[in-house]
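Questions regarding the structure given below will be posed in turn.
With one protein chain held back, the other chains of the complex are shown just where they sit.
A and B label the chains in the order they appear, each numbered from 1.
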Amino acid sequence: MAVFGGRRRDDNPALPPGQYLTESFPVLSAGPTPSINTEDWEFFIHTEAGQTHRWTWDQFIALPSEDISVDIHCVTSWSKLGTGWRGVSLDTLFAEVETGFDFVMAHSYGGYTTNLPLGELLNGRAWMAYEYDGDELDPEHGGPARLLVPHLYFWKSAKWVRGLVMQSEDNPGFWEENGYNLHGDPWREERYA
Amino acid sequence: MDHLDGNVLAGPSTDLFAFDPTTTQCQCQSCADIATLGQAMVYGQPMGFVARCRKCDNILIVIVERAGQKSFNMRGLRWLRIADHARNDRISAED
Partner (left out) sequence: MTSRAIGWLTGNLARAHPLTASARSITFTVPGWPGNDAGQHVDVRLTAPDGYQAVRSYSIASTGTGEEIELAIDRLPDGEVSPFLVDDLELGDTVELRGPLGGWFVWRPEQTQPVQLIAGGSGVVPFIAMTRAHASAGSSVPMQLLYSLRTPDDALFRDELSQPSATARTTWHYTRTVPSGWSHSAGRLTADDLRNETLPPEQVPLTYICGPTGFVETVSHALTSLGHAADNIRTERFGGT
């Protein structure tokens, strides 16, 4: 009798429970890939006081950036170790932002949304990434720029991000509203609601 | 994984309706296009099934399936129109 194993879910200590290692970079999108011209691109952070902080592409790219090497974990069970990115820390983007709200809704070109606690975006844990593996970020992987929040399942690292809106409560984003976990910690296997 | 056709919704919606939704006519909330659900474009696998309007990409239906539970969202549909054959498509062999 043949026994189905599926992709081997390893005991590798670098892998969260239920994950397998992949060398490829699978693409998962809730919709078509938007084509975004960096001339039209804009990124904003909107606060409860009605303030909107805006960056054009040139302003964004001129901010201090860093090389990032992190492991990423998709809720569909693949993990990729030591991925290399370049991007701007959210600490930098939030430096001038004043807010009393604890939660963030990320909005993307194409309409995708995902919710995150502000505390988990700060202190060197999250970036706006615009390069992958030394090259500009491919549109199918979220280019020109995507969120990179590697300590949460990868659906939280929204592709094609255009803005962050502060919210007083942890209102669900797109997948979260449709049955996925509000938080999404791979080490605690927070896959579903 | 690139997108699929609305036909693929027939599986995850089996236990949701007494009819086969992929052969029903429906109208997009956003652009008013009327089409058979089988003509929608389906993204989002393997996280879920995100069916979008063939004309304007508006999200018509979202289904997330996992062991023991299913989440179903029809937020982008104005209506579904069910023909008798769609109901017959769903009558189980045991009936």
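Note that in this section a residue touches a chain if its C-beta (ideal position, glycine included) is under 8 Å from a C-beta of that chain, and two chains touch if they have at least 3 such contacts.
Note that the coordinates shown come from a computational prediction; the quantities given were computed from them, not determined experimentally.
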- line: Filtering A:Arg9, A:Arg125 or A:His141 for touch with the omitted chain leaves A:Arg9
Touching residues on chain B - with respect to the absent chain: 1-8, 10-11, 14-15, 20, 22-23, 36-39, 45, 65, 67, 85-86, 88-95
Task: Mind listing the chain A residues that contact the chain we can't see here?
output: 1-7, 9, 18, 24, 77
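Keep this in mind: only the chains that are shown with their structure count from here on.
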Rounded Å distance between chain A and chain B, as computed from the means of their C-alpha atoms: 28
Chain B residues within the chain A interface of the complex: 1, 3, 41, 43-48, 50, 52, 57, 59, 62, 64, 66, 69, 71, 73
- prompt: Which of the residues in chain A end up touching chain B in this complex?
  reply: 26-32, 75-76, 110-111, 155, 175, 177-180, 191-192
